[in-house]
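Each remark here refers to the structure printed beneath this line.
One chain of protein is taken out of this complex; the other chains stay put.
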Amino acid sequence: MEFSQRHTLVGTAISVTTMATYVAIVVVRALTDDLPLAGVAWQGPMLWCVGVGGAVYAAAYAVMRSRHRGERVTDERTDRIETQAEFAASGLTSLGVLAALVMLALDADPFWVANTLLIVTWLGSLVGAGVAIEAYREGLDR
Amino acid sequence: MSRHELRAPHDDERAPMTVEERAVWVYLAVFLTTSIAYAAVVIPRALSQPIEEVSWVVPMLWAIGVSIAGTIVGSILAAIGAAIGLAVRGRDPEIELGSDERDKAIERLGNRATYGVVSAGMLAVLVLAMLDADSFWIGNAAFAAGFVGACVEAVVKIRAYRRGF
Partner (left out) sequence: MGRPSKASPTRVTNAIRALRFAHGEMTQADLAARIGVTRQTVIAIEQGRYSPSLEMAFQIARAFQVPLDDVFQYPEEDPA
């Protein structure tokens, strides 16, 4: 498997694990402390998950990259795949911004605004990763 | 043989923009107008009252609604106008205005540029929400991220249309 494909796959796995952990922590806290979901202190877990997930990804990236040292890993094709992936991701992300604005306008709790934003942006990145992985396997569509 | 002798009828004649390029210009004009109008309404309020009391919600919803509706209606009108103009001159609108692989590539290029900007903006919004900032700041940070993203998108696309990529 080529480097770009592998690091997309690994990154996706890390991102899914991180997100699941974060959601689990928030839900468990709500259940054990008998709080409404929006009453949970979500800031700490989010920061931790983003921080730890980011660090694990950085480490994994460094390890994978070192196995291709001195090798060229990006070119015209990987660049085009990335463009296609980010194009797919951008639609959902923009929708997330719009949703967050409307929720703020309706005076929703910051808990819901922040978490909607996080989850929609995350879903966007998953869609992007899916498009990229598909393109690495099956080829690009023009 | 010089380049200029090789000129068939209508070659290089000012090509009308394709529907997609036209839509980018409409988009740029519409969101610049609505954003400036929004700023003109909200900034004086923010300067004269405590931030928590500024009512920014209704102006922002109007700005967003008008931007979306205006872009859609404006692009359709621009496309129809261009098609009629070409038809009157007896040209095939399909070949002048349609959309092809180049339009698609430019579309992707522009949206990709926005993605980076908007994602960074989202991070800022999340941090503001964590710090429990007033919703005025959260909302306007998100709006600003969208605005900058839209500007980047329009500029990248127009550049690609005019200069190549």
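Note that the chains take the letters A and B in the order they are written out, and that residue 1 is the start of every chain.
Assume a contact is a pair of C-beta atoms (placed from the backbone, for glycine too) under 8 Å apart; a residue touches a chain by one contact, two chains touch by 3 or more.
Keep in mind that this is a model prediction, so the values were computed, not measured.
Asks: Using the contact definition given at the top, list the shown chains touched by the missing chain.
Replies: Checking the complete complex, the chain left out touches B.
Asks: Taking the full complex into account, find the residue in B:30, B:63 or B:97 that is in contact with the omitted chain.
Replies: Hidden-chain contact among the options goes to B:97.
Asks: Contacts of subunit B with the missing chain: which residues?
Replies: 1, 3, 6, 8-12, 15, 17-18, 21, 91-92, 94-103, 162-165
Here, only the chains that are shown with their structure count from here on.
Asks: Taking each chain's centre as the mean position of its Cα atoms, how many Å separate subunit A from subunit B?
Replies: 26
Asks: Which residues of subunit A touch subunit B in their complex?
Replies: Listed in rising order, the residues of subunit A that touch subunit B are 43, 46-47, 82-84, 86-87, 89-91, 93-94, 96-98, 100-102, 104-105, 107, 110, 113-114, 117-118, 121, 142.
Asks: Contact residues on subunit B for subunit A in the complex?
Replies: 57, 60-61, 64, 101, 104, 107-109, 111-112, 114-116, 118-119, 121-122, 125-126, 129-130, 132, 135, 138-139, 142-143, 145-146, 149
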